[in-house]
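In this view, the complex is presented without one of its protein chains, the others remaining in place.
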């Protein structure tokens, strides 16, 4: 069995992607590192964060980092199982912060291409609806699609969750 | 062969999910029960209902029930093949009626977890586009995702229709 791997868990809204990804990480020996990219801007987001936290018990160390997840990953001890949840919120944070999404995505993808332990990253699939009328939403959708492609290209395993069921993609 | 089963047919808009689900039901001996959740609020909906009805010939008994499908299912004779089309419209009806979606979804999921015949339920996958700007649409999307997960968890078979082609998910 290899000592390191990258798994990308893709899914739609409420498709069970976080739960499935957590199960992959906790199947490894603790301690596990959870890198949370969500920011509690409003009540809706606060509820989601609380909900996700409630599922994580002993054995988890949590780092809340909306932007510098490449840096955090760079500092993770080798061999530590890591969950990043999620890339799509991170991308949204990058765009909101006015950073260059292209550059940041390339940097993150390069870091994820060299996992130093069993790393699992969660991302949303957002490109299977009608073209959004809002130009910013279109740009975001494109950037999210590119990021998913880049990460999937180097991932050892890609899973799409459909109604909570994992479907193997790669 | 088991005497009862639950099949969930998931799909996007115009993905052929109803047609595929109907085929699963009519592969069993008639009579078949069709539980229709659509309400003819407008011409668009009336056209869809007419279209669906035109495909169903002899052998089908139809119950049009926008809300109380758990009660209808509770009264179905054992061994009767049933088609419920669809869960997502039902959820929309529940929310529009001001009922508690969480409670109703839990009740329906519990009923579907104990099929008393070969039951097939159709649902829309609505979570693979960009996050909707409308907060009600976000709540609906979340509720639909949860419902699909709950039903898929106990289903014997889950199929995703893609351009009319069934893809086995579970």
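For the reader, a short list of remarks on this structure follows.
Letters are used for the chains, namely A and B, taken in the order the chains are written, and counting of residues starts over at 1 for each.
We take it that contacts are C-beta pairs under 8 Å (C-beta built on N, C-alpha and C of every residue); 3 or more make two chains touch, one makes a residue touch a chain.
Note that this is a predicted model, so its numbers are computed, not measured.
From the options B:22, B:65, B:104 or B:125, the residue with contact to the chain not on display is B:125.
For the options B:90, B:119 or B:140, the residue in contact with the chain missing from this view is B:140.
Seen across the whole complex, the unshown chain contacts chain A at 8, 10, 12, 123, 125-131, 133, 135, 138, 141-142, 144-146, 148-149, 151-153, 158, 160, 169-170.
Chain B meets the missing chain through residues 11-16, 44, 125-130, 132, 134, 137, 140-141, 162-165, 167.
Following the convention adopted for this analysis, only the chains that are shown with their structure count from here on.
Rounded to whole angstrom, the centroid-to-centroid distance between chain A and chain B, based on C-alpha atoms, equals 31 Å.
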